[in-house]
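With one protein chain held back, the other chains of the complex are shown just where they sit.
On to chain A.
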Amino acid sequence: MTETTSPEQVGSSRVKRGLAEMLKGGVIMDVVTAAQARIAEDAGAVAVMALERVPADIRSQGGVARMSDPDLIDSIRAEVNIPVMAKARIGHFVEAQILQALEVDYIDESEVLSPADYVNHIDKWNFTIPFVCGATNLGEALRRITEGAAMIRSKGEAGTGDVSEATKHIRTIKGEIARLSSLGKDELYVAAKELQAPYELVAEIAATGKLPVVLFTAGGVATPADAAMMMQLGADGVFVGSGIFKSGNPEQRAAAIVKAVTFFDDAKIIADVSRGLGEAMVGINVTDIPAPHRLATRGW
């Protein structure tokens, strides 16, 4: 970083949350190699998530999933100019310290990896780098924001290509926000208790009708139509994990999903970009863990 002589503040909430604001209307893509990162950037990704295995592989291969090798993250940072995100295990503050030292642009405290702490999440206020965290409902989102998350993504069910859980989570969060807006001031105290979230934050959301941070959606998005549906349901943008690089034609699918997110309300454009994309990620129901031999035919 170049120093200037004026008083400057790095790592403020405004610049942490602000980077997420700039990613809105965009697609963040999981990549496991520099070559995939190149494809993602060329296709119009607003950021990439650098990881060693996409969720579909983590799901099928099993074992403990951890932060990626710093060499891998460095190779992806060297390849692209768009922001690079990376995942730390839930509660693993040392993995987060490492990712901060590597100067990634965003840390995903992610349920896709194996949790390192089944009680506590990372105290994210301690970091200059912003965090994105998953949530299945409003209370979970507010607890993550209270811990310092600067961006929320609905969780969905990563690695399945089944969008139903993502739909459920974004609808739940949006519905709970709408309900808060309808409550009287005296009812917000109980709402805060039920949401297990600080009253001040609950009251703020009741007043503004939205989260104080950007809300993306994730987990199971595999087609342009999936992505546009998430946007129509009120997401600010979309994470696509296994859906791109577990499909038959990643370049074309990635670009199609980018276009569908920008023109999420234009069915004709979504129809056009949905043509001839080749094999989608082989879908599996969230309740049905696939046999490894089926996964072997998906990737490249």
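A few remarks follow.
Keep this in mind: a residue touches a chain if its C-beta (ideal position, glycine included) is under 8 Å from a C-beta of that chain, and two chains touch if they have at least 3 such contacts; residues count from 1.
By our rule, contacts and distances are computed from a predicted model.
Missing from the rendering is one chain, named in UniProt as "Pyridoxal 5'-phosphate synthase subunit PdxT" (options: "Pyridoxal 5'-phosphate synthase subunit PdxT", "Peptide/nickel transport system substrate-binding protein", "Electron transfer flavoprotein subunit alpha" or "Aspartyl/glutamyl-tRNA(Asn/Gln) amidotransferase subunit C"). From the options A:97, A:172 or A:262, the residue with contact to the chain not on display is A:262.
Here one chain is not drawn; of A:8, A:71 or A:186, the residue touching it is A:8. Of the residues in chain A, those that touch the hidden partner chain are 1-19, 21-26, 41-42, 44-47, 80-83, 100, 103-106, 125, 128-130, 146, 198, 200-201, 204, 212, 258-259, 262-263.
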